[in-house]
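Let's turn to subunit A:
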Amino acid sequence: MSDPRPRQQDGADRPASEAQSPPAIELRDIDKSFGPVRANKNVCLSVRPGAIHGIIGENGAGKSTLMSILYGFYEADRGEILIGGKQTRIRSSRDAIAAGIGMVHQHFMLVDNMSVVENIMLGAESGAILTSSVAAARAELERLERDYNLDVDPDALAGELPVGQQQRVEILKALYRGAEILILDEPTGVLTPQETEQLFRILDSLRKQGVTIVLITHKLREIMAVTDDVSVMRGGEMIAHRSTAETSKEELAELMVGRKVLLSIDKQAPQAGATVLAVEDLSFVDRAGVPRVDKVSFAVRAGEIVGIAGVSGNGQSELLELLSGIKPITSGGFSLMGERFSAGRSLDPAAMRDLKVAHVPEDRLRSGLVRTFAAEESAILGYHRDPAYTGRIFMDRDAIQQDCARKMADFDVRPQNPNLKTANFSGGNQQKLVLAREISRDPRLLLVGQPTRGVDIGAIEFIHRNIVSMRDAGSAVLLVSVELDEIMSLSDRILVMFEGRIVGEVPAHEANERLLGLMMANAAPERSGVAG
Partner candidate 1 sequence: AEIDPAVVFDMGGKFDKSFNEGVFNGVEKFKKETGISYREFEVTNETQREQALRRMAQRGADPVVGVGFAQAPAIEKVAKEFPDTRFAIIDAVVDLPNVRSVVFKEHEGSFLVGMIAALKSESGKVGFVGGMDIPLIRKFACGYEQGAKHVNGSAEVLQNMTGTTPAAWNDPTRGSELAKSQFGRGVDVVYAAAGGTGIGVYQTAKDSGKLAIGVDSNQNHLQPGTMLTSMLKRVDVAAYNAFKDANDGNWSAGIQVLGLAEDGVGWALDENNKDLISADIMAAVEAASADIVAGKLSVHDYMSDNSCTY
Partner candidate 2 sequence: MLFNLLLSVDATFRVATPLILCAMAGLFSERSGVVDIGLEGKMLAAAFAAAAVAAVTGSAWLALAAGMAVSVGLALLHGFACITHRGDQVVSGVAINILVSGLTVVLGIAWFARGGQTPSVSNEARFTPITWPGAEAVADVPIIGPLYSELLSGHNLLVYVAFLIVPLTWWVVYRTRFGLRLRAVGENPNAVDTAGISVSGLRYRAMICCGLLCGIAGTYLSIAQNAAFVRDMTAGQGYIALAAMIFGKWRPVPAMLACLMFGFLDAIAIRLQGVEVPVIGPIPVQLIQALPYVLTVVLLAGFIGRAVAPKASGIPYVKER
């Protein structure tokens, strides 16, 4: 790879998005099958140069596949790709990079144990020996950071960065290679509102410099906010193109799902009952000696949903892991329906489950499911010792299968096949499977982390409705999410976490995005104080 050329010079003497200039990207009749699955069916797409083009569609609609084809990660079975009006063969990512395409993948393509600089120069080094490449990369990185306001510590290990920062690294990677077309596949799925806002500012400044952007997202609000055009995919086909200015959220939702979707939930006022969970001065110090959860105190009552807002990495994950018995308590403790847990008393997730604490983990694939298991096996994870499923020695296959089929029917998991491998379900359906497993056991306390990450709007609606009906049935719910929309629409009370501490509490009806955003950055005036 030659040295990454600053792109502005190209962009500067080129008139931005003229009507007569050829499309930046044109896809014609792209077709792609994975075995029996036809992921893309004769897909056509045309993207104006210098525009932000949104692509939406349900989970599994074929968006990622289409973009991976454009980026040369997969090769299409059929079809043509035109870049800047010129027919281009893209057989590998190398071809795509040469054609000026950069991509930020849905699942980041970073090497966790390498530094940011190393990740950025990978594949675009300036010579066989790294010393000079590192210097060049640093200089260019500084320039990019300045120009686009994208600062990251170049020496940090990629794996140790918060996701928002990781994403910046991905964007920097693309820019470093001189991308004139930037594809972002669900970039906001893991970002906080502030990070999302920042990302959009960056995209905006990129657009001004003449970069063409393709943005895949499930969030219609974002489509409406930043895109110029939008295309809708369903079942592998491209079914509609709209100019963003001439469409609405409702229309897009309907195009996507093929039916009307309720975009907000209406729920009754809470009927809060007895205190189920009382957390007192709970702390957790990690191996490096950093306090991750710092003297946290709060309570959750039966029949209410308490939401915990915060920028990811501020101790929410650890809090959930403490309460579900995965991590050991360092000091302080909590009581659960009168039973007290503290540093001395060793906890384990199995015992917590026996106390009817259910836990929907933040990362379903990392801890909530086993990819290689049949769905029915994943559907009993954590409850596999339950006498309903297992005798003294052998597990009761029929019971497990019937149980899974019932859950799948109740939660509309598709395809409704208990024997299908877990990995072969889409993200949304995997999430429903986890939720079904945890909710269907009538927990007294439900711990939920990021219930709708990467899930399409149809499924979000469904998941939200289920969480609310849990509450209405009298369960205590503790919800952790970085989606402020989600927190605000589901919670009865909202706690904000910052650097391991709870820095404030807001009743749901008083909450708004600005206030929560400020509190999450610990910049809000002390309002209601720490909840006791």
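Picked so that all candidates are chains of the complex that A comes from, given by their letters.
Here is the rule we use: contacts are C-beta pairs under 8 Å (C-beta built on N, C-alpha and C of every residue); 3 or more make two chains touch, one makes a residue touch a chain; residues count from 1.
Predicted, not measured: the structure shown is a model, and the values here were computed from it.
Here subunit A is shown alone, and of the candidates 1 or 2 it touches 2 within this complex. Contact residues on subunit A toward candidate 2 in their complex (touch as defined above): 1, 34, 71, 73-74, 92-98, 103, 105, 107, 109-114, 118-119, 121-125, 127-131, 133, 173, 423.
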